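Each remark here refers to the structure printed beneath this line.
With one protein chain withheld, the remaining protein chains of the complex are depicted in position.
Let's turn to subunit A:
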Amino acid sequence: MEIVGQLQKQFVDFSTSLYHEGFLDEQYLQLQKLQDESNPDFVCEVVSLFFEDSEKLLNNLATALQQQVVDFKQVDAHVHQFKGSSSSIGAQRVKNMCVAFRNFCEEKNLEGCLRCLQQVKHEYFLVKNKLETLFRLERQILEAGGTVPAIA
């Protein structure tokens, strides 16, 4: 049907733009490859887990940076975790922001850390938004009876 085709095109364009803009990288593609008949919702599950994890981490980070005496080691540990999970997902921009964040932690630069936190949050919400859009598109295609095109 027309709509399917349209939706599929929209999907492809959107996905490609995500890759081009650096929101997602190779890793996300790998995740796609892991999804098969035995594991049909793999990507969705992983991404949801990522969202959960990230919200928790961001809260922890905010708390840690609001302490009277900031424990930079603890902050660094959280950022490390965040970096790990974002790179496992393929959220490239988030991961890069985490790298910068870690540098500030090493320097024990509170202002820098706070700024980075804001930026990381920003990036995270961006990518979350994008992924949610992507999933919505996928659902729409499936509901319309089509198949989700694979991105190479």
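As a convention for this text, a contact is a pair of C-beta atoms (placed from the backbone, for glycine too) under 8 Å apart; a residue touches a chain by one contact, two chains touch by 3 or more; residues count from 1.
Quick note on the criterion: contacts and distances are computed from a predicted model.
Q: Assign the chain not included in the display its UniProt protein name, restricting the answer to "Phenylalanine--tRNA ligase beta subunit", "Ethylene receptor", "AP complex subunit sigma" or "Signal peptidase complex subunit 1".
A: "Ethylene receptor"
Q: Determine which one of A:Leu31, A:Val70, A:Ala100 or A:Leu126 touches the chain that has been left out.
A: A:Leu31
Q: Among A:Ile3, A:Leu49 or A:Ala62, exactly one should touch the missing chain; which is it?
A: A:Leu49
Q: Could you tell me which of A:Gln10, A:Ser87 or A:Gln140 touches the chain that is not displayed?
A: A:Ser87
Q: Hey, which subunit A residues sit against the chain that's not shown?
A: Residues in contact with the chain left out: 26-27, 30-31, 33-34, 36, 38-39, 42, 45-46, 49-50, 53, 77, 80-81, 84-90.
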